[in-house]
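Before any comments, here is the structure.
Here the complex is missing a single protein chain, while all its other protein chains stay put.
Order of writing sets the chain letters: A and B. Residues in each chain are counted from 1.
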Amino acid sequence: MKSDLENGTKEFLIQQVLLNPGRAASAKLQKELSYIARERVHRPVIYLGTATCGMVAGAGNTLEAIRAYIGENGLNAELVEVGCIGLCSAEPIMDIQLPGRSRLSFSHVTPDKVQVLLDEVINNHLPDVPVLGQYRSQIHQEWEGVPKMEDHPFFKNQQRMLLEHCGMINPVDITTYIARGGYCAFVDTITHHTPAQVCQLVDQSGLAGRGGGGYPAGKKWAITLGTVSDQRYFVCNAVESDPGSYMNRAIIESNPHRLLEAVLIASYATGATKAFVFIRKEFRLAIRRLREALEQTREYGLTGHHIFDSGVNIDIVIKEGARAFVCGEETALNNSIEGKRAMPASKPPFPAVRGLWNKPTSVNNVETLFNVPLILQNGPDWFASTGTERSKGTKLFTLSGKVRRSGTVEVPMGISFRDIIDRIGGGMNSDKAFKAIILGINSGSYIVEETLDTQVDFEALKNIGSALGSGAFVVVDEDTCMVDLARHFTAFFKKESCGKCIPCREGTARMLEIMESVTRRPGGGESLQPLERFKGVMQLRGLASVIKDTSLCSLGRSSPNAILNTLKHFKPEFDMHIFERKCPANVCRDLRVFSIDVDLCTGCTACYKKCPVDAIIGSPRNPHFIVQDKCIGCGTCYDVCKFNAVLIQ
Amino acid sequence: MTLESIFAKFPNRMREDLIPLLQMIQDEFGFLSEVTIRELGSFLNISVNKIYGVATFYDNFRFGPVGRYHIRLCHGTACHVAGASTILNELEKLLRIRSGETDKEGLFSLEVVSCLGACGLAPLVEINQEYHPALSLEAMKDIIQRLRNNEKLNYEVGS
Partner (left out) sequence: MRGKPGTTMDFNIQADNRQISVQEGETLLTALRRNGFKVPTLCHMNRFSPTGACRLCVVEVEGKRDLITSCSFPVEKGMRVLTNSPRVVRARKSLVELLLSNHPDDCLYCQRNGDCELQWLAGEMNVKERKYFGEKNRQFPDHSSSSVFRDPAKCVLCGRCVRMCEEVQLVTAIDFIGRGNVTSVNSAFLQGLNVSSCIHCGQCIMVCPTAALLDISHLEKVEAALNHPGKKVACFVSPSVVASVAEQTGSKVHKDLGAEVAATLEKCGAERVTDLGVACDANVAQEALVLRERMSSKESAGPVLSSCCPAWVSYLETFRPEWLPLLSGVSSPQQLMGAGVKSGSEKTAGKEEVFTVAVMPCVAKKQEASREEYTHKGVAGVDAVLTVREYFRLVRSHGLVPGEPGQAVKPFLQGSAAAWKMAYSGGKAEAVAAELYRLTGPHKQGFRFNTPKNQAARKESRVVMGRQTPGFAWVSGIAEADRYIGMLLNEKRKDIHYVEVMACPGGCAGGGGQPVSRHPDKIKNRKKICMEMERLCEVKVAGENPLAKHFQGS
């Protein structure tokens, strides 16, 4: 819902906020701003989380229901679509803010609950429905007996700096963003700092790349700035192709203005006059909101020529990327922007020196960038005060899998993985035992029971032979087969390999073959001997080390990680697959052992007719029998038996 | 929109316009045909072979029409752990096509994608841009049956 951008408000914000950020604001000014920022409201405001996670959970229907309610009751209320607060497992989430009262938040708001909730709350009553919480407020009357959101176990242990406005504000309302301090850092920066100073400040803060690389952002910018050239570019990497991580998309859907502000600051710092936000075309909502936000920055003169009379020219272009995992690699990304196949290039030269169209180009991840306005606003020391000695700031994770609470979380560097699962995630979602945390396919790292107390920290993870990755955080329990997962990851790499270099192109195919021989049974009744499978696994290690040694890019280098880590942490499971042809988690379909219970079998011959390899023998009306040597474990007999006579071991 | 009106949006005819053009053409016509690729080659003065090479690199470009119901199944990590493999196997059996194909009647087409970004509600599919989260095998079968019978589904309004 777009609020009306009257010229009055625009001028007011530009003059009073952007151009005079340091001036002590009068009480009157503060109050006026708080209305624009929606900290105070004149009439009831209903917020609904319509980021993708909300929509998938059914927020679209809830939206219709709210609109219908407002229409039917002639309600003088405002309906604002917001982003994602991060507790995706509680979506759809609806907030109601009455004038003078603190904001209430409700979870799992399906269309049928809308009437009840609104009926009660609009009339200042708390409904009988459980409340998610209320937002603490100094200025409003709080609701009795309603817990504070910040005390909710999910939010209590987070440190929400990047996520501070997500799920709270209208993502495509620049007035709200500015009233809450947005774009002040940018205007202040171009007015009072040189680009070199900005690089220095960011470097001092210790901000390191959050996409998985961990390279100091300020240093990269300084290299770009320092390379002599007539043209420089800046690229924001919003590809986020790591399956299992979606926080970049979520924060763009929730607060696109912050990304734009960060891109502007980074462009200024690196001397770039043109910036690209390369975002996957599939992120339809994020792109829509980003475009709308960008249009607003143009109206406010924050992008374009001679920004705020500073002589600075920065143009931002949103580039919708075609889909390939390898686009997340910076040189491949640059090639894709140029309209080519997204093949990585040799480094050196690094893009910071020679990137897009051979010009110096800094490429940064979305999460990394979200930190930038905060660093400029509050100073590098403030940023460095969070985190550990070597890893400063916070990290976003997308918690998913077998945890009770899932969604996007922001934790300070230094928190342990155990705390993330237990305190924030609420522990495992069933009685099954914890098995591992999968830190994304980019890194292929696992955190297992023994390493659960490791801190979220670049160095600490390196010490245990792991890497932080992009922020995917998938928790698995004993029902997940790690060998099958490793096979799945290897199949992913084979599919996503760009094909340029031999080790990755051919190596991933061979690794997949070996993994398939371990987790599957070939058709036709022939199966490899355990010794051959074992040889195959030995070959895996040699192959993996050559692939890591010689691959052109980090996709290739991390392709064997899943297998190597499974061998490292779950060797017994691996061995069981190879030698005993058993899958303890009962996931590898081909390795299941099927047998027929002679007491239950009626001899209907259904399974005998359907077996694709004729592994069942038996005559009509007599119990049937499965010949194990021929059985390929497809499970067809199990599917067709109407008498539950086929057993799986 | 005609092809000409799409071309008119890119008067500079730069190489960097290639992928946006391909995307716009596919959005409009549903897929990239040989004719449109040849026209594009003339427009941008780029070899058709190069354009085809670029288009075949990326997963989202199609060279044939999709079915009336285009099913995108998420096979990311969280979905895999939640049983997406089983759903995929079942879908392939039910529809008698593999990922990347369209069935003979032109009713269904199947595409496996790496991550739709709704990991908390795994496993899920997207059918014609509408999501169906937390799918069970039964629910998947039911959806296919209802689509075959031309029934309307209780869609979540997608983004």
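Here is the rule we go by: a contact is a pair of C-beta atoms (placed from the backbone, for glycine too) under 8 Å apart; a residue touches a chain by one contact, two chains touch by 3 or more.
Because the structure is predicted, anything quoted here is derived from the model rather than measured.
Checked against the full complex, the one of A:423, A:510 or A:533 touching the unshown chain is A:510.
The missing chain, though absent from the display, is touched by one residue of B:5, B:49 or B:145; that residue is B:49. Remark: the residues of chain B touching the chain excluded from display are 34, 37, 47-53, 56-58, 63.
Where chain A meets the chain that is not shown, the touching residues are 324, 341, 345-346, 348, 494-503, 505-510, 513, 539, 542-543, 546, 548-552, 557.
Basically, only the chains that are shown with their structure count from here on.
Across the interface of their complex, chain A is touched by residues 14-20, 22-23, 53-54, 57-61, 75-82, 85, 113-122, 124, 129, 131, 133, 156-159 of chain B. On chain A, the positions that touch chain B within their shared complex are 50, 52-53, 55-61, 63-64, 88-89, 240-246, 249-250, 281-285, 319-325, 336-342, 398, 400-402, 406-407, 438, 440-441, 472, 474, 476, 480, 485, 488-489, 492, 496, 498.
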